[in-house]
Structures are given as C-alpha cells and as structure tokens.
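Following: one structure in structure tokens, then a few remarks.
Complex shown without one protein chain; remaining protein chains in place.
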Amino acid sequence: MTVQTHRWVADVVIVGGGLAGLCAAVTAAEGGLDVIVLEKTDSNGGSSAMSGGCLAFAGSELQEAQGIEDSEELLLQDLIAVGKGECDEAVARAYTRNQLATYRWLLDQGVVFLPVIEAASGQSVPRVHNVDPADMIRQLERVAGASKRISLRQNVAAKRLLRDGAHVTGVICEAADGDINCLATHGVILASGGFVHDRDLVHRFAPQYDEAVFIGGEGNTGDGLRMARALGADIRDMPYIKGTFGKHPLDETNHHACLAVYKGAIAVNQEGRRYVDESISYKLLGDACMEQPYSVTYQILDADIMRSGENRVRILDFERRLEEGLFLEADSLEQLARMIEVPCDAFLSEIAAYNSAVEAGELPAFGRRHLVHNHGALTPIRTAPFYAYPSTAAVFGTYCGLCVDEDMRVRDVFGEIIPALYAAGEVVGGLHGAAYMTGSALGKAAIFGQVAARSVIAGTETADRCGGQE
Amino acid sequence: MNIHLLLAGVADIRYPLHAIAVADVDRLEETGHTRRILSPYDESALELALKLRDSEPDLRLVVHLLSGPNDERLLQTVAAHKPDHLEALALLPCAPWDACLTACQLASALQAELDDHSLLLVGREFGDLDGGNLPAALAVQMGLPLLSRVQYLRWDSDGRCWSLRERGTQEEWTLVETPCLVSVSNDKRSKLRHPLMKNVMLARKASYASRRVQISRAAGLQLGSLQIPAERQRGDHCTLLTGDVSQQVESLRACLVGSGADVP
Partner (left out) sequence: MKSNDLTVIAVAPNRWQVSALEDVLAAAQRVGGSAQARFGCLLLGHPEPERERLALEAGACTVWTLDPGEADAEDYEMWAAVALAALESSQLWSTPRRVVLLPPGAAGEELCARIAAGNGSVAAGRCEDIRVLDGQLQFDREGWGGRLSLSLITAANDLCACLRADKPSYPGRRMEARLMPLEHEPAPRPQRQIEYRETSEKLPPIESVKTLVCGGRGVNEAGFALLERLAEALDGSLAGSLPAVDAGMVPAYRQVGVSGKFVRPDVYFAVGVSGTPQHLAGISADTRIVALNSDPEAPIFRVADVGVVNDWETILPALLEALGPG
C-alpha cells in the first residue's frame, strides 16, 4: 500500500468502521488484500457498538449444547415469514447460507458469546446469540490493528465514488487536511450504515416517524446510500422503517424501551383516552403511538404492576427507571392526570371503564385479552401510588437500502451490477422486508461484511486470471 | 408567595469546549458549537421551584435567564416546564467573572419585580465564571437575607416554607420568610424532572421576552488572558500493586493503615 499526500491506494476501500466494515476488512486481509477502512467519526463501532448485541444464528454449537434444534432452512423460513414475504429471497439466502461460518469465524477472531440463547419475536426456536457489542468491536479492532494489511483511518468522511467508465475505482474523501482520492484497485465496499440521523431522508420514506426518537451511531446519515444512488443504484424496503414503542422521549441514558403495558399497564394519549390493544407487538404499538397527538402517549400503571417488573429484563426493568425519575408518581389518579396534563374526567372514566370490564371478565375496548400476545390475565389499575411513563417510538435502524445480489454486489435501477461496488450491513436493503427478526440486523453486518469481502477476493482472482493485476 | 428564578447556564462538560477568546477587556468572544445547558445548580433551583408549585398551583413562577450563547435552546428547555413568565436578561456589558458588577446589574433588573412575598432562587454558582461570590453579592446588593447552599425546600401543613441544609450529623430546617434570596446546592432530592413532551413541542413554537440591562463599573475586573490550566504537579509515577487479589489487598491495607508507609 502506498500513501501519498493527497492520494491513498489499497486493493479494497471500505467505507465505515462498524461491525460490517471491520468484518469485511479482516476477511479481505485474510484473503491477501490490502485494505483501507474510512471511518467518518473519531471512533469505530457506530451503531453496532450501541446495539443490544444480539445476533441471529442457526445451528450453532451453543444452540446444540442447550438442546435447541435449528437449521439454515428453518431460519430462512422464519426470515421470510417475519418479513411478510416482502424480503429478497436471494439476499435472505445469502444470510442463511453464510451465517454459521461467520459465527465460527467470529469465535476464531476472539469474539466472546454469552452462554445464553434467547428467543425473540418471529423465531420458531431460540437463536439470539448475545455479545457485549462494544467488546466485540474492540476485539475486531485489535485483530484489524494487528494486521499489516489493514489501515484504519478515523475522521475521514467518504463523499463521492470515483469511476473509470462503469467501474468503481475509489472514493473521494474528506480528511482534516483536505480532500483525498482514496483509490481501490479491486473494489469499494459500502459499510456506512443507515440514515437514522438524516431526518429529512427518513421523512421522505416514513413521514409518520417525524417525531420519533432515533438511536444509532452519529455517523449514520445515509452517506453510502447517497453515493451509490448517484451511480444509479436501486433501493428497496424503504416504507418499512419501523419504531419500537416504549421509549421515554427525553431520556438520553437508556436506549431501550420500557414496556409496562406487557405487565398490565394501559396506554393513554394526551386526551386521556386509550387508543390501542396494548398486548400487540411493540412495533405495531409504535405505529399506533405515532398517530396520537404529539406522537407521545403515557403508559399508566399502579403500585401492583410496578412491583411486578422484572429487573433482569431491560424492557421490564421498572424499578431502575423509577429511581432515575423517569416515571411520574402520584398518590391519586386525579393528581396523575394533573401532572401529565390530560383532561381529568376523560382519564378517570377511561380507567374506570377498563377496570370494570377487567373485573367483570368482559373484553375492554380495542379487544385486549391478555397482558402480551396470548399470555397473562389482565388486572385492574387500582392501588396507589399510580405511575405514568411517557412513551414514544424509537427507531433503532433504517432496515432498508441498496439492492444487492447474493454476493453483495450493488445493482443499479435496471438490475445490472455496478462493477466493483459492494455493500454490507445496514446500508443493504432486501433482507428484512416488512419487519425484522431480532438479531438479523447485527447479524447481517457481520455476515454480509464477510460475503462482500469474499466477493472482492473472488473478483481479484478473476482479474488475475485475465492478467489484469500484478 | 411568588418565585423568581435566576438561571445562568454552563458549557456542557460532556463535549469539548467551544472556541473562547478575549475580545476586549470587558468582552469574551465565544464561537463555534456552543453547547450551553443548565448547570446542576440551575437545575436544582428550577426543580425546587417546580416542587413548591406542584402543591401550590397558584404560585407564580418567573424565570430570568442570563442571555448568552444558544439562548434559544436554553429558553425552550426552561419553557417546557411552563413558568408563568420567562425572559432572557442581556447584561451590557456581560461580565460574569465580576460578581460585584453582575450583582449590581441583576439587582437593578430585579428590584422592581420583587415584592415582600418574593422568593428569589439562584444556583450556588452562577455560570461558568462565578468564583462562588454571586449569590452573596446579590443578597447584599438587593438588601435581601440569604439562605445559602440550600438542598431542599418544602411546605409544611400550615403553608409555611422550610429550607433544608445538612450540617454534619444534623438536618437544619430554616423557616423561609419572604422576601429572601435562596442559593441552591445540588442534591439527590432535587434532580430536575423531565418535562412533558407536549410542552417541549409547544415550547419550540413559542417566542420569548428579552430585556437589556446596561450598567458598567469603573474599577471592576478586567479580562487579561486565557490559558489552559497547567496540570497539577504530583509524584511523577504511580506504583501499581501487582499480584493476585489477596496480595493487592494486603498491600492496600498496609498503605491505608500505616499512612505514608512504603509500598512493599
């Protein structure tokens, strides 16, 4: 690799230093390529480091040890079912075919998985594999740092793709001391994440989320998406940007939602009225919440429900949030109504109607039957003190993006491959379809990072056979 | 009772400091991304005012915010808590390093607003440049009794207001008799609440009053230069205790008990 003042050259240039970028870099270096990773912010990790650390794998030794039977085929069926058939099956297959190898490869790199497997929505069998996401990033950074073939460059923002004819030959990037042409002799991998921090772009595809809270790496402003679109790249899944209900709109320390509704709380809007069956999926609760005035509603609970919280489960850890002052607490429902500024009469009659239905064994409004899904009996809201948890929807990723083939080669709007341009991670569209499976977002960063790198390596070999490169 | 609250704001210490330069002997120039937020003392003072209002909804709360970088954001933050009146006070010149001058300016701005039933609340340090002098200087300037470093305020069943300060092994509860200035310290009982999102959104759309106070002083404090503070010199190296836990504990015990003893 040669480095000149205003020109950098490598075999492959990777845009973004999150999980996808780091996995791609290490894999490409293993294949004998020299790599430059451009990271816009001052540290690697991006959204991956902030994530819940869940990766969906099927058929792992960890599952086997716990007697869980899972397979590539079952995972594929689940992915398609969760995505309501809207996903790109070729991309889903790229996930399922490569996932087990990536799981083992991560272990080889020294990534530590917790000895638990959890089930999550949309999974026929438990298959969430857990890591400490920040530790995983640090470990991969150490591996990349130890490789002589990889140069990790922070505070360098990729701006435009360079082309020679149809062929992508590098990126123009902006560093502290000016613009630099960063040339890639064998290809550019876009691993630049999504665009949760470009609210205008989100608005264009999902205007109902204008007032939601967006959580993700600060660099996620859709740079890769934009650069590829400028070359004619096609995009998909854009309408399926989804939020999760239960995020306190002003709490900056907890990234996770709080779902007191799943322990028996009700949700009321600023008019003091219930508006939804609270037992449905938190994604759908998110949609319902965004339709209410101010896009904020309140989870209302009493002392008994507060006590039924489960401190080991993040979304049900009420006690800590109470200590952090996130719940409003009142001795009476009237006082609570005053504190959250909802009309007192409407609020009281709404709760009275809910309570009497529950006590009479009748169906309360909106047909709520259970605490969550098909589980748990409803309880009235009676015992002081009473609590309100302000809640909106949080969007943790954009889950949509560039159209790619099974080798992560980016396609243009005519379905043709854009030569030497690859994508991996959140910038890739087509895997999730209408909804995503827990663990598949972080999973696709690692898996597709590797797939993209292997495609570049394969492309090199083709070039070698043609005598095009040294 | 009515409450007047004075807020100063500080640069957010979670982010790198923006560019600050001495523009003149009485003027600092602040440029770049200024992230001014309420200080822990400002927040505690605001929360105590809100707590008093919670159980006395008719109590009038007026907030005076020192004008400075990113006023708009800070005004919105405060407005989301729905004070009865909110204004920005632009001090000319604004010399927050000079407690005497600042107290004089604030007193002139507030004197006519306060009456015999007024409680004036201020954080125990006023902004980034107060050397701890502003509350007392303001009390003297306005001729108000001062309750300093108060940790908590509450009503009793007779509707009287008491202030709490902890002193050694005692809680000291002092009856608050208006008019009075209370300087507020931070305390776990006065962590600022989150406003309602509805009010946050409404606050974004509101506009705010601003007032100019023009008073200068001849023999005040003039700006010299700005430096990055020298790191305090200490022993040049740290002896790290090695070994397993029991060895570390034994060495620790030795250096904590036999103070000044050499590390084995």
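Which chain is which? They are A and B, in the order written, and residues in each are numbered from 1.
The working rule: a residue touches a chain if its C-beta (ideal position, glycine included) is under 8 Å from a C-beta of that chain, and two chains touch if they have at least 3 such contacts.
What you see is a predicted model; the values in this text were computed from it and never measured.
Taking every chain of the complex into account, the omitted one touches B. The chain that is not drawn here is touched, among residues B:L202, B:I215 or B:C255, by B:C255.
Within the whole complex, the absent chain has one touching residue among B:N2, B:Q105, B:S118 or B:Q151, and that is B:Q151. For subunit B, the list of residues touching the undisplayed chain reads 10-11, 13, 17, 20, 25, 40, 97-100, 103, 124-125, 128-137, 140-141, 145-146, 148-149, 151, 162, 166-175, 177, 185-189, 191, 218-229, 231-235, 238-241, 245-246, 248-253, 255-257, 259-260, 263.
As a working rule, only the chains that are shown with their structure count from here on.
Contact residues of subunit B toward subunit A in the complex are 54, 191, 193-201.
Interface of subunit A with subunit B (complex): residues 211, 248-251, 270, 293-296, 325-326, 328, 339-341, 390, 392.
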